[in-house]
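The complex is shown incomplete by one protein chain, all other protein chains being positioned as in the whole.
Each chain carries a letter (A, B and C) given by its place in the written order, and its residues are counted from 1.
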Amino acid sequence: MLTGIYGLLSASFFVVLDAVDVAFTEAAVGAGISGLLMLAAITMTGRSEAPKRHKPLLALLVVFITGGMLIYGTLDMPYFGSFDAPVHQHVAPRYINDSMQEVGVPNIVTSVLGSYRAFDTLGEVAVIFTAGIGVLSLLSLPLRRRSSKLDESSSENSSNSSQKDQMHEQHMVLRIVSKVLIPFILLFALYVQFHGDFGPGGGFQAGVIFAAAIILYAMLFGLDTARRVFNQSIIQLIAAIGLLLYASVGVVSLFNGGNFLDYNVLAADPIAGQHIGILLIELGVGFTVTAVMIIIFFNFAGRREAQQQATERNSPELNVTQANSTEQKGGE
Amino acid sequence: MSLILEIGSGLCLLLGSFICLSGGVGILRFPDFYTRIHAVGVTDTLGAGLILTGLMLISPDGLVLLKLIMILLFTLFINPTASHALAKAALRNNLKPVLDDSSDKGGDKPSKL
Amino acid sequence: MLLGLYNYWIVVLLMMIGFYIVIAHGNLIKKLVGLTIFQTSVFIFYISMGNVDSGSAPILAEGVARYSNPLPHVLILTAIVVGIATTALGLALVVRIKESYGSIEEDEIQIQDQLTEDKTSC
């Protein structure tokens, strides 16, 4: 619960420290999605924690010793905000002074992210993609079991569905306001995506905001409706396409005689080439991040819904396995 | 002209800060959830509106003004909706409001948890 | 003069809180929360290193002479999104563990593992 506040607070930190882009990301990620995922997992695994069995003294001791040593180590660090710290001596001046001539993008963060360190970013996107695949393979429900379950639930659990409808009815104000808001959120995500060259923004942030809008839709109108609107296999395809787009920009620049991800050769004019390259890879990043976030959320929520249905159906009959697990839950 | 704008924005900011502060005290001091939601409602709409208006009056150019108006609109949309949903959910889950029974105990201080 | 180092102290404090949660709690979700806090402390460490006195946000503008170091921003920007993706992966693992073991406490899982090992060895 407090993770949300934590995310907001750390984002304000970053604002104070002049890191606009980072604050942007943290705002979108830390406040929204990370808290939601934690909550979803908590509702699936039970809220209570077992009482501690061993004394935390040893852990405290270890923590204090490590912390003391770390603080002792910081005594040699450069002062906060000092201008001549070693960090600022090597590549940063080049980025700050020359990026306007070399890349032609006012937002230095975007130019470093998209052009100077594009290879690094490619790796990050690949990691995100892999994590999405991991969640998909861990949490996606087996298809045929789900379909049979759906049939059963639709035929036998009519009371359940009516209850759900009632809940949607009760949130009518919410639904209508969200209906108004969601297009604005999507539009704003697009603005962030394409304005990233000039202000804070870019593919990562835009992807998260876009996904957040779709998650809002899924939360208010039910997962099944959202699944029908955003077909899951298409979303998986989009995740892959984003990464492929990114990599293929690099390959195209290879074919044009430059290095991998060297955008200068994409157009006759190097600056124009840089613009095209950054635009394309930001688009790729946005695709992948959006799709992966949606995949993660849909799988968590789908797994949760299935679990709830199972417990609702099994609890009156006191099925053996479920009873076991609920007993353990109560025991914790 | 600019002087008038600045004075106006200063007034708006001061008033907004005051309302925010009173709302902050309210959320801490009020006895139960439903009274607290009132405090938050005042802070989130009037306070935020005043502060954003104050900023609008000193905004340097059109895009900034537009963004501020967007923020104001969203706040005015979102916060009442969220409060409404919260109150409804709380009521549905049988959270009883503290009714006025402390008065016959001789004006006890509201219990602060 | 030592007060000029306070940003590191905040980082160390946060880091140790996260570390403590990771090693002292048995609940796997709590462990993940601890890891997230640890992660954020590292983010703050990087960003505070990139900060420059009277520097401005690294977006080129007229009349601004000094900018913050953009490099840490780039690193952390990507790290945040990667962090949420990996956290989601961890949470997915926890959910699966809950489904197969019926518990997310480290000790109970270990006991159950021990039991199954004994059974197979017998």
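Operating definition for what follows: a contact is a pair of C-beta atoms (placed from the backbone, for glycine too) under 8 Å apart; a residue touches a chain by one contact, two chains touch by 3 or more.
Note that in this section contacts and distances are computed from a predicted model.
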{"item": "Name per UniProt, for the chain absent here [options: \"Multiple resistance and pH regulation protein F\", \"Hydrogenase subunit MbhD domain-containing protein\", \"Formate dehydrogenase iron-sulfur subunit\" or \"Glucose/mannose transport system permease protein\"]", "value": "\"Multiple resistance and pH regulation protein F\""}
{"item": "Partners of the unshown chain among those that are drawn", "value": "A, B, C"}
{"item": "Residue among A:A28, A:L139 or A:A239 that touches the chain left out of view", "value": "A:A28"}
{"item": "Touch residues of chain C, complete complex, unshown partner", "value": "56-57, 59, 61"}
{"item": "Where the missing chain touches chain B, by residue", "value": "9-10, 13-14, 16-18, 20-21, 23-25, 27-28, 33, 36-37, 40, 43-44, 47-48, 51-52, 54-55, 58-60, 64, 67-68, 70-71, 74-75, 78-79, 81-83, 85-86, 89-90, 93, 95, 111, 113"}
{"item": "Touch list for chain A against the chain that is not drawn", "value": "1-2, 4-5, 8, 11-12, 15-16, 20, 23-24, 27-28, 31-32, 35-36, 39-40, 42-43, 46-48, 167, 174, 178, 181, 184-185, 188, 192, 199-201, 205, 209, 212-213, 215-216, 219-220, 304, 308, 311"}
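Quick note on the criterion: only the chains that are shown with their structure count from here on.
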{"item": "CA centroid of chain A to CA centroid of chain C, Å", "value": "15"}
{"item": "Distance between the centres, which are taken as Cα means, of chain B and chain A, whole angstrom", "value": "30"}
{"item": "Complex contact set, residues of chain A against chain C", "value": "3, 6, 10, 13-14, 17-22, 25-26, 29-30, 33-34, 37-38, 40-42, 44-46, 49-50, 52-53, 56, 59-60, 62-64, 66-67, 70-71, 74-75, 77, 79-83, 85, 87-88, 91-92, 95-96, 99-100, 106-109, 112-113, 117, 120-121, 124, 127-128, 131-132, 134-135, 138-139, 198-200, 202, 204, 207-208, 289, 292-293, 296, 299-300, 303, 324-325, 328, 332"}
{"item": "Residue numbers on chain A that touch chain B, as the complex places them", "value": "170-171, 173-174, 177, 180-181, 184"}
{"item": "Residues of chain B that touch chain A when the two form their complex", "value": "74, 77-78, 81, 84-85, 88, 92"}
